[in-house]
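Quick one: this structure, given as C-alpha cells, is what I'll be asking you about.
A protein chain is absent from this complex, but the other protein chains hold their places.
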Amino acid sequence: MDHSREIELEGHIIDSGIMTRVFDRVMDMGGDFEIITFEVGKKKRDPSYARLQIRADSEEQLQSITSELHRYGARLIDLDNVRLMPAEADRVVPKGFYSTTNHPTSVRYRDEWIPVEHIEMDCTIVVDEVTGRAFCTPLSRLKKGDSVVIGEEGVRVVYPERPRETGMFEFMHGQVSSERPSATIVRKIAKELLKVKAAGLKVGLVGGPAIVHTGAGDALATLIREGYIDILFSGNALATHDIEYNLFGTSLGMNLKTGELITGGHKHHIYAISEVMRAGSIAAAVEKHVITGGIMYECVKAGIPYILAGSIRDDGPLPDVITDTVEAQDRMREHLEDCGMVLMIGTLLHSVAVGNCLPSYVKTICVDINPASVTKLMDRGTTQAIGVVSDAGTFIPALLAALSQNING
Amino acid sequence: MDHSREIELEGHIIDSGIMTRVFDRVMDMGGDFEIITFEVGKKKRDPSYARLQIRADSEEQLQSITSELHRYGARLIDLDNVRLMPAEADRVVPKGFYSTTNHPTSVRYRDEWIPVEHIEMDCTIVVDEVTGRAFCTPLSRLKKGDSVVIGEEGVRVVYPERPRETGMFEFMHGQVSSERPSATIVRKIAKELLKVKAAGLKVGLVGGPAIVHTGAGDALATLIREGYIDILFSGNALATHDIEYNLFGTSLGMNLKTGELITGGHKHHIYAISEVMRAGSIAAAVEKHVITGGIMYECVKAGIPYILAGSIRDDGPLPDVITDTVEAQDRMREHLEDCGMVLMIGTLLHSVAVGNCLPSYVKTICVDINPASVTKLMDRGTTQAIGVVSDAGTFIPALLAALSQNING
Amino acid sequence: MDHSREIELEGHIIDSGIMTRVFDRVMDMGGDFEIITFEVGKKKRDPSYARLQIRADSEEQLQSITSELHRYGARLIDLDNVRLMPAEADRVVPKGFYSTTNHPTSVRYRDEWIPVEHIEMDCTIVVDEVTGRAFCTPLSRLKKGDSVVIGEEGVRVVYPERPRETGMFEFMHGQVSSERPSATIVRKIAKELLKVKAAGLKVGLVGGPAIVHTGAGDALATLIREGYIDILFSGNALATHDIEYNLFGTSLGMNLKTGELITGGHKHHIYAISEVMRAGSIAAAVEKHVITGGIMYECVKAGIPYILAGSIRDDGPLPDVITDTVEAQDRMREHLEDCGMVLMIGTLLHSVAVGNCLPSYVKTICVDINPASVTKLMDRGTTQAIGVVSDAGTFIPALLAALSQNING
Partner (left out) sequence: MDHSREIELEGHIIDSGIMTRVFDRVMDMGGDFEIITFEVGKKKRDPSYARLQIRADSEEQLQSITSELHRYGARLIDLDNVRLMPAEADRVVPKGFYSTTNHPTSVRYRDEWIPVEHIEMDCTIVVDEVTGRAFCTPLSRLKKGDSVVIGEEGVRVVYPERPRETGMFEFMHGQVSSERPSATIVRKIAKELLKVKAAGLKVGLVGGPAIVHTGAGDALATLIREGYIDILFSGNALATHDIEYNLFGTSLGMNLKTGELITGGHKHHIYAISEVMRAGSIAAAVEKHVITGGIMYECVKAGIPYILAGSIRDDGPLPDVITDTVEAQDRMREHLEDCGMVLMIGTLLHSVAVGNCLPSYVKTICVDINPASVTKLMDRGTTQAIGVVSDAGTFIPALLAALSQNING
C-alpha cells in the first residue's frame, strides 16, 4: 500500500463514536491506517486529538477513503482553499461536486473559513464569489454559472458529538421499539419542547390526516392555540379532513363522536374543499365564518404559517395547496429556519420530505403507529430522529396534558 | 349433476350474510343449486326460511358441499339421530368425525335435541350415553371408547345473526384499521364492558408484558381493584415484569418513571422470580408483604383468578406458572365459562390461545400496536374479534378514565 | 314511521352480498323495511328481483337511506330524468351534487340511459347538454357553468356481482394475510395477467423505488422488454434509482450485487439526475447512450409510456417528472383507459393515487411487504384490491418466471 495521506480529528471523538466509525470505514473499504498521534482527553470535558496516516493501494482508493472520512469530520492536514467549478447548465452538477451531509459545514474560501448557510443533506455547495458567502444548494435551484464546490478539500464538517450531560433525547436514541413507557416518553418530549421554546427556537409540526381520523384534531388545535407550535407542514388531506370535521363532524365520512359512517359522508370532504374554493382560501373561509374551529382555524387565528404541499393522491385540492412539488419544497425550506424541534406525526411522505431538509442538530421526533415509517425516515438520512411507535389519537391529547402540567406546575 | 339433496335454512339469513355464504360455497365447490322455497321475512324482525336443492356430480362432492353448508346453519331435511363411533384409543379420532365450529351447536340424540356443552372450534363432540349429555372435546382430552359424533347428520349449528339494533360492536366489525377515532372506540368499549357486567357475565383480560413495559401496569391494577376484570389470562412475562416493577420500579431493567436503563437492571427480573420462589408463590409473597402493589397484587387481594401459562421463552419461571401447556389450556377453558367479553392486549400468543377456546358469541376485542396480530387472530378462526390498533400504554389508562366517567355519570 | 318509498334491486343480489348490505344499511341508519316482492332466481344463473318499501321517521332520514342504498345498485321505482344544476364557479360544486362510486354508472337524460364515461370514485357527474354525453368529473376539472348531476334520481349504479364461476381472484378476495402460498399466488397472477392481455386490455404497473433497492429492477426491465407491461406509473425515486443502478451499479449508494455501501455512493443519485438533465430527458439520455439498460431504458425502447409524478420528497427531480400534482393526476387518468389489470408494487402513495382513479372492475393487485399498505388502499375505497404481503425483491423475479413458464408451456 504505497499511497498515503494524513488526516486529523478533534473533539469528543471517542465517546461520540467518531473514531470507531473512522476505523470501520477504512477497514470496510480495504484500506489501512497507522496512528501518528493520539492525545486522549484525560477528563470528561477534555477534547481528544488524533492524527492518522491512511494508506491504500491506489490513489483512487485513497481518495475514496478520505472522502468518506471527511463526512465524520476528518480533515486533511494540508490546508487548502476550496475548489470551485461553474455549473455548465441549470440543474447540471460539475463532475466531482461536493455532496453535503446534514451536519454543520464550513468551507475555506480565500484563506478564511466561512459557514455554509442552510445546510441539508445531498445538496451542492455554491459560493457567491461577490459576497463571499456559501450556500447549500439543492439540485433544483442550481443555476448555470454557479460556483460549485468540488471535492472535500477546504471543506469541514462538524460531526455531532455526544452531549456531556445525560439529556432526554439520548435515552431513546436510534431505537424504534413499541415497548416503551408511553407516558414517560410523552413527559420527556413535553419538557424538551418547552426547553426549545424557552431558547427562542421554533417548533414545527409535520402531520398527516391520521391526526384527524384518530380524533386528535381537537388536541392539536389546542396545541396551536396555546402557542406550542410555530409552523405546520402538511398536505391537502389533513387540512381537508380538519375542515370536514369542523363543517360536518366527520372525517372521511365517519362521525368522530360515534365512530359511525354517516350517510352521504363520502361527499363531505368534497363539499369541504368546494366551500373553501368558494370563499377563495382557508383564511377567507375563516374570516367569512365558514370555518369556525379546528386545526386550520387556529393556524389562521394565531397567524401560524402552514405549508400544504400537493400530492397525486389529493382530491380537490384546496386552493391553499401548493400543487408544484418543487415550489412546495422551497417554501418548506424557508420555514424550517430556526426550528429547534420538529414533531412528525402520522405521515411518512411529509416526514421524509421535511427530514431531508433538516440539519442534524434539529431535534426530530417521529410518532407513527407503524414502526416501518420511523425506520424509513432514518434510512433516508434523518438519523437524529427518535421514533415513537404510538397512536396519534392517544398521543397528542397526552402531549397536551403533559405540556399543561409542566406549565402549571 | 344427478346427485342431489335438500337442505333448509331459517332465521335472519339474508341480512346476516348466511344466504350469500351458502350460495358462494356451492359455487366455489363446483356444485349447483335450485331454490325450492324462499319465504322472505317481510319485516325487520321476521325470520326468513329457505329450502334448497343442492346438486353435485358425485355423491362425494355432494357430501362435501352439504358438510360445508352445515357450518352456516344449513340443516338436512331428513331428520336423523346423530351417528356415534367409539374412539379407538386416547387422542385418536374415528374416521369421519364431526369437527366443531365455535357457534352454538346441538345434536339430535335419541330423538331429542341436546346442546353441546363448552363449544369451541376444531374439537370433537362426545356424547355421554349414560347421562345423555354432549360435550365439545378437544383432541387432547379424547379417551379410548368415547362416543364420538360422526358426520353432520343430527348436528345443528346456529350461525351468528346480525343484531336487529345497531350495537356498538357492529361499527368496527371485521376491520382492522389504525385510522379510527381512538377516544370514541375506548368509550364504546367501556360502555359495552359495563353492559356485560350488568348482565352478570364475566370480563376476561388476556395480557402480555407490553402492558407493563409501556407503563400501563398501574392502570390495569386499578381496573382489577375496581372490579372491572374477573379473570386474568397471561404468562410468566407479564407477572414477572409486574412484580419487578413493584420491587424495583423497573421493567426489563428500564425505570418506567424516567425511561432510563438502570444499572444492574438486567438482574431485576431474575431477582423478582427468585423472591417469589423463596416465598413459595405469588399469593404467599403478597401475604408476606414482599409484593405490595401492582397487577398480580390486586388479583390476589381481590381473589381474581389468574392463569399463567408457560412458554419456552420464559425465564424462571414463577412458581405459579403452569409449565405444561396442555394443562394450562384445560385451566384456561374452565375459567372461560360465563365470560361475556374478553379484552386481549399486547399478546398474540395468549390471544390466539384464548380465542381458540371461545364460542363465537363472546365479545372479543384485540388491542395491539401491530395490525398483523389482529389479522392473525381472525385468520385462526376468532372471526368475531374486533381489532383496535393502538398502544397499550395509552389505551388502558384511557379505558380506565372512560369507565370511571361512565360510572360517575 | 310514516315516510316511505319503494326501491327495487335486480341481479345476483343474494350471492353478491347486495341484499345483505341493503338490509344492513337500513337497520344501521335506524330505518325499517318491508319486502313487497322477492322473486328469487331459482338456479345459479337466474337473476333475482326484489322490491322493498323503505320507511323512516322523517323525509330527511328517508332521503339519507335511499341515497345510501343507491350506491349498492338500488333504484327508485318512479323513473325520472336526472336533475342538473350549473356549477357556480370553477371547482365549486352545487349543493346536493351526486358523488360517484367507482362502479359502472349511467344517468337517465332526456328519457334515455346514457353511460357515465371514465367513472371513478368521489367525483361529480357532468352532462354535456349539447352532445348528450355524461362525464365523471373530478373537482379539479369542474368548470363554471358545467351541468352537474344533483341527487340520486335518474342515476343507476351497477354494483359488482360475484362471477358465476370460481375465478382466480376470488380466492383471496378482501383479505390481507402473509400466510398464503406465495408461489401459487404468483402463478395465479401470471395466468390472470395473460388472460387480460389476451382480451386486448392493458396491464399497468405502479411501482416504488423498493423495486430497485430490493434488486428486482432487472426482472421488471425484462417484464417490460417482453411486453407484459403497457404503462408505468411511478415517481422520481424509481426512475432515479433505476438510472443510478444503470450508471453506477448502486441504488441509494448501495452496490446491489454485493450489498455494500459504496464510497461516494450518496452522490450517485444526484449525478444520475444531473446527467439526465444534461441530456434533456430520459429518452434523450437513452438515445445518447448515457442510459444503456434498466426499467426506464426498456420503457423508452419499447415505447411504453411512463408517468412520473412529482412528490415533495424528490431530489432533483428528473426533467421527465411532472411536478404539478394536479397535472400528474390528469395524465395518469388518460393512461388508465383500457387497463384491465393494475399491479401495484412497493408504493403506498402512487397506489392510492392510481386506485382513486380506477373503476371497480379493473383487477387490482397490491404487493407490499407491509400489510398496512394494503389495508390503507382498501380503506381509501379501492375495495377490489387483492393484497399480497411479499417482498418485491423475490416477488417480481418469481412473476417473471411464472409468466415465461406459462408462455412456454
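What to note about this one:
First chain written, first letter: the chains are A, B and C, and each begins at residue 1.
Heads up, the rule we're going with is that a contact is a pair of C-beta atoms (placed from the backbone, for glycine too) under 8 Å apart; a residue touches a chain by one contact, two chains touch by 3 or more.
This is a predicted model, so every value here is computed, not measured.
Among the residues A:4, A:258, A:375 or A:404, only A:375 touches the chain that is left out of the figure. Note on the undisplayed chain: of the listed residues B:4, B:67 or B:222, the one touching it is B:67. Considering B:17, B:154, B:293 or B:317, the position touching the chain not shown turns out to be B:317 (whole complex).
Contact with the chain not shown here comes from a single listed residue; of C:188, C:202 or C:380, that residue is C:188. Across the entire complex, the residue among B:372, B:386 or B:403 in touch with the chain not shown is B:372. Not every partner is drawn; the one left out touches subunit C at residues 166, 171-172, 178-185, 188, 209-210, 213-216, 251-252, 254, 256-261, 369-370, 389-391, 393-395, 397-398.
Annotation for subunit A: contacts to the undisplayed chain at residues 14-17, 19-20, 23-24, 26-28, 30, 32-35, 38, 40-44, 162, 164-166, 170, 176-179, 371-372, 375-376, 379.
Contact between subunit B and the absent chain runs through residues 28-29, 64-65, 67-68, 88-93, 97, 99, 122, 124, 138-140, 260, 263-264, 266-267, 269-271, 273-274, 277-278, 309-317, 323-329, 332, 348-350, 352-353, 356, 370, 372.
In the analysis below, only the chains that are shown with their structure count from here on.
Distance from per-chain Cα centroids to the pooled protein Cα centroid is smallest for C. Note: centroid distance subunit B to subunit C, computed from Cα atoms, is 37 Å. For subunit B, residues touching at least two other chains, in rising order: 166, 178-179.
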